[in-house]
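The complex appears here minus one protein chain, its other protein chains still in place.
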Amino acid sequence: MQNVFKLNDFIEILKIADTEIDKNKQYLSNLDSVIGDGDHGITISTAFSKINNEISSRNFDSIPDLFKFVGNLFITSIGGTTGPIFGYIFIGMASSLIENKKDEVSLSEFYNMLSAALQKVTSIGKANPGDKTLVDTLNAAVSSLKESVEKNMELSEGIKAMAVEAQKGAESTKDMVATKGRARYLGERSLGYQDAGATSVFIILNAFNIYLQNSQ
Amino acid sequence: MQNVFKLNDFIEILKIADTEIDKNKQYLSNLDSVIGDGDHGITISTAFSKINNEISSRNFDSIPDLFKFVGNLFITSIGGTTGPIFGYIFIGMASSLIENKKDEVSLSEFYNMLSAALQKVTSIGKANPGDKTLVDTLNAAVSSLKESVEKNMELSEGIKAMAVEAQKGAESTKDMVATKGRARYLGERSLGYQDAGATSVFIILNAFNIYLQNSQ
Amino acid sequence: MVKKLINNPDDIVNELIEGFVLINSKKVKRIGDSNAIARIESPIKGKVGIVIGGGAGHEPLFLELIGEGMADAVAHGQVFAAPSPDHILKAINAVDGDRGVLLLYNNYAGDVLNFNIAQDMAREQGINIETVLINDEISSAPLERREDRRGTTSDHFIIKLAGAASKAGMDLSTLVKFLNKAVYNSRSLGVSLSACTLPQTGLSTFTLEEGKMEFGMGLHGEAGVKKVDLMTADETARTIIDYLVADLPFVENDEIMLIINGYGSTTRMEMFIVAKNIYEYLSEKKINIYSGEIGEFCTSQEMAGISVTMIKLDDEMKKYYEMPAYSPGYIKP
Partner (left out) sequence: MVKKLINNPDDIVNELIEGFVLINSKKVKRIGDSNAIARIESPIKGKVGIVIGGGAGHEPLFLELIGEGMADAVAHGQVFAAPSPDHILKAINAVDGDRGVLLLYNNYAGDVLNFNIAQDMAREQGINIETVLINDEISSAPLERREDRRGTTSDHFIIKLAGAASKAGMDLSTLVKFLNKAVYNSRSLGVSLSACTLPQTGLSTFTLEEGKMEFGMGLHGEAGVKKVDLMTADETARTIIDYLVADLPFVENDEIMLIINGYGSTTRMEMFIVAKNIYEYLSEKKINIYSGEIGEFCTSQEMAGISVTMIKLDDEMKKYYEMPAYSPGYIKP
């Protein structure tokens, strides 16, 4: 049973993320149309198709190489809020590895990656946990990873726990009042609805889990 | 019991017509919206209010004077198809009396009036009986009057019969395919719906009947 | 209930005119409190006065098409109802200079009745006055009865030609011939996706079921030639073009004016998509688009749908089309 992610694992995980996002495209748009402008499912699924297309015709030297490429593609060519915000998640993940040309990532290194992503996104988007954005999912995932690393968990166990907490994080946005993004104009009226971006980040993080479960 | 119409009777009848049209305004617009453009109730009720307003502040020398005035008001200031078509009905009615300054109208003279109106409208609008227009109501009314005159009926009996036949005339448009007016574009699809103008002409003719019934 | 921004339903057209005159107070004047509105400089010496008009509810048609190089005056009826002759006569009198007056309007029974009465009244006043009827809409009668067809979305183009030619000094009888030629070469056909409501009553003039669209629907909800399942923009474009091309007919190397008109709630985005499909299809057919316009030129309240107008051009029509026109509702710099 594998205890590290290799470059090829990540490439496969991005494919799973693409498939999972695609399955949930309509659902994500529905979520966004209640408290946003209804386009999140389209934007994020278009982005993942594009990314997997581009990846398939390229070779990557290292894991940070891959993540930087994905991040830059998101940032420069997707648009919407999704483009830059998700782009900086991947750029953030790459940044924690960038020093040395990394070709394996342990659970603790993965924790560092996601933690850097959270920092990056917070500094760009100025949303904090509780603001009813994808930061709530990321934050829950990072906390879970931190605990799992401290408990010295296996990779797949840690990732599984992360997915569970990410889901809770996404669901927790239901009880929040939006203060960032388009939903903020709704104020109190945003209560009771789950945030679209928080949900898609969960779906993406869950792709890591699906991959590890399948490869067992 | 009166056996002729006098000037003042017609003025009272126009008031009744106004009231009756007003009651049926929505119904007439509904009819027009199924096979026309939905404005007939508004146009005809606006016209009758305007006419009664203008009449109330004027004196008339004779019956043809009154009808000419009403006809001209319709023709010059109402617009739509209704303005000219209904205008020529009144002008036609006046024309059969115009020679001598008439101040009473018998049933047979009334028959001549309506008969002239029918002719006038047919020559202006080019619609024949069966074309699903107000001509069908007028035509039925004229035929009934002709018979009543031949039978030497009392005024109120003749007018009552006319109203009955006018209603049948209006209802007969249900089974016709429109070939004139906006409804003609519907072709076969106009079958089953009663014509709005045919209905308002019935309502107006019925005002003559209501007046005579009330004054008995 | 009518979900529209109005006040007293009986006062709609009056308030419409007031708002229009307030915004354009330097350019137009209302004749008393009538529904006749004329260019502020009317009557203009040396040109035939162009009077247009018809029912309200199709804005920018007709109200907003008076201005330099366009019409000189407009007579408005109530919503979807022809103006009465008294308003038309006021418009005629306002623009009667020294070259006569032209009545230019759409071929609907109500309009013809009322404008003819006004024309007779003007003639009795000694005014030199003629009429040109617009009848471009091909679904309303077969080609053999072209004179029975109603007028629709070539209006602003024909009015533009009338404004330019009259401004250039064309005399009344030449103008009538010229415009009749332009009308003769104009063809329009539209498609509706949803109904409009009459603002006074809130009633729909027709119903279009979910997933259906209708070809040839009239501007007041008069039924069209066929009701079909909703097509793509491309299929819609090709179907309309096929009808139009067959009707004149337009042939290879013809040079045309193309107008894509939105009826009300259809977006410009959709109109541009249809435009793309039409450009491609006409290029396949080797019919040359001299100039293309998209916009809301003739609306039918909040009806969804578009119409397409093709006008076969010759040098005379091109010349007057190219002259500038400045009206609140149509500008050609």
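For reference, chains read A, B and C in written order, and residue numbers begin at 1 within each chain.
By definition in this document, a residue touches a chain if its C-beta (ideal position, glycine included) is under 8 Å from a C-beta of that chain, and two chains touch if they have at least 3 such contacts.
Values in this document were obtained by computation on a predicted structure and should not be read as measured data.
When the full complex is examined, the chain removed from view is found to touch A, C. Checked against the hidden chain, the listed residues A:P64, A:P84 or A:P129 yield one contact partner: A:P84. When the full complex is taken into account, the listed residue touching the unshown chain is A:S29, out of A:S29, A:S156, A:T173 or A:N206.
The omitted chain makes contact with just one of the residues C:S173, C:T207, C:T267 or C:N288: C:T267.
In the full complex, chain A contacts the hidden chain through residues 26, 29-30, 33, 36-39, 41-43, 46, 75-85, 124-125, 180-182, 185-187, 189. Even with one chain removed from view, chain C keeps its contact list with that chain: residues 1, 3-7, 12, 15-20, 22-23, 56-57, 59-60, 64, 79, 193-194, 199, 210-211, 230, 232-234, 236, 264-277, 279, 292-294, 296, 299, 301-302, 304, 306, 324, 326, 331, 333.
By our rule, only the chains that are shown with their structure count from here on.
In this assembly, the C-alpha centroid of chain B lies 33 Å from the C-alpha centroid of chain C. Note: centroid distance chain A to chain C, computed from Cα atoms, is 55 Å.
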